[in-house]
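In this view, the complex is presented without one of its protein chains, the others remaining in place.
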Amino acid sequence: MNEATTWPFEVGPLDVRDYECDLQGVVNNAVYLNYLEHARHRCLIDLGLDFADLHESGCDLVVTRAEVDYRQPLRSGDQFLVRTRVGRSGKIRFAFDQIILRAADERLMVEARIVGTGILDTDKGRRPGLPQQLQDKLDEADQTSGG
Amino acid sequence: MNEATTWPFEVGPLDVRDYECDLQGVVNNAVYLNYLEHARHRCLIDLGLDFADLHESGCDLVVTRAEVDYRQPLRSGDQFLVRTRVGRSGKIRFAFDQIILRAADERLMVEARIVGTGILDTDKGRRPGLPQQLQDKLDEADQTSGG
Amino acid sequence: MNEATTWPFEVGPLDVRDYECDLQGVVNNAVYLNYLEHARHRCLIDLGLDFADLHESGCDLVVTRAEVDYRQPLRSGDQFLVRTRVGRSGKIRFAFDQIILRAADERLMVEARIVGTGILDTDKGRRPGLPQQLQDKLDEADQTSGG
Partner (left out) sequence: MNEATTWPFEVGPLDVRDYECDLQGVVNNAVYLNYLEHARHRCLIDLGLDFADLHESGCDLVVTRAEVDYRQPLRSGDQFLVRTRVGRSGKIRFAFDQIILRAADERLMVEARIVGTGILDTDKGRRPGLPQQLQDKLDEADQTSGG
């Protein structure tokens, strides 16, 4: 991931909760997906889009691919930050780049790329696609973070 | 993934549990990581290795990278299978290829590659590596599925 | 709980999954609520009622009170059974008595009483109540399990 990457959205510091740790005493690998999703949904809200409202209105945002690199494990007692950047990935997909840092020293714990799309009601049934509202926001975000 | 891939290990059919579904009515993306982990740990037991026992004996198996392609969502009421194949990935890593199928029609729902390593007690502190016991099993598995 | 209690519904044996264990190496207290819910929903399906379908048709079954006695902890490698009995609890509530047993020796691990109701669409908005369909089943179940 480019050193110069900017991270327009940050969530945290959040506490690791003890029930999120497994019998090795570290946060379970699936739980980071929870953290990442929570940060994406907060990021969407900052963009004016609400995951639950979108569902109610007939548009489901879904993950189509997740790539997650686990660098170091979070542990009981740790706090963490999730930094997020969103952009388009082709015509009908969005891509989130996300990192999870330990709050105390901003050490990189997890790096992820999450790609997704929307599932929309159309004349031909439910089809993949991005709602106009989200396309606009993604185009805007691309420009803002714009490099 | 190669059509000819054989899958020496299968877990299931297992029920989707309703608490695993999110407000869209589909299994949440992080939950598939739970399914995959459960199948890996069952696969290890078939190989004579127990995740919890390994931890007790000072060897923690950890995931270092997950790549997950979400093809179709599982829903409330579905049953599923997890098929798993394990091999080496370089000197100190193992790699699991895994697929999740809907049991009713064996439709492919999720495809994943999970790479990991062991963290071992050594003279120089805790270091990444594969315990001999696991190396032997992986070499054996490579040959069995071999070919 | 009465020794003579009969348990018309049983789910299992199910595997404890390692991600369900916390840093103490035992199944986390909240996870048993997951197990119990899964067993209740399977029990409802045996009665001809589907939790997800009920939601789609405008009736949400909700838990209003849970009492859970934790006798012994399940651990990594254990299998378990969940036995369930359902009856009415007053005019608009149902009550599930449930036990979780370790499969290997049928040792009692958890005992629970879960009370709930339905939330229905009515002329006056959404109100607590039991859908006729469920009332019929509960009355039937009461008679079958034979008082």
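A, B and C are the chain letters, set down in written order, and residue numbers restart from 1 in every chain.
Please note the rule applied: contacts are C-beta pairs under 8 Å (C-beta built on N, C-alpha and C of every residue); 3 or more make two chains touch, one makes a residue touch a chain.
Predicted model, so just to flag it, every value in this text is computed and none were measured.
When the full complex is examined, the chain removed from view is found to touch A, B, C. Contact with the undisplayed chain is limited, among C:T6, C:Q24 or C:T122, to C:Q24. Counting over the whole complex, chain C has residues 23-24, 26, 28-31, 33-34, 37, 52, 55, 60, 62-70, 73 touching the chain that is not drawn. Mapped onto chain A, the interface with the missing chain covers residues 15, 17-19, 21, 25, 34, 37-38, 41-42, 50-52, 75-77.
Although one chain is not displayed, chain B still touches it through residues 18-19, 21-25, 28, 30, 76.
Note that only the chains that are shown with their structure count from here on.
In this assembly, the chain whose C-alpha centre lies farthest from chain C is A.
Per-chain Cα centroids separate chain B from chain C by 30 Å.
Inter-chain spacing, taken between the CA centroids of chain A and chain B, is 23 Å. Counting partners per residue, chain A has 23-24, 28, 30 as the residues that reach two or more other chains.
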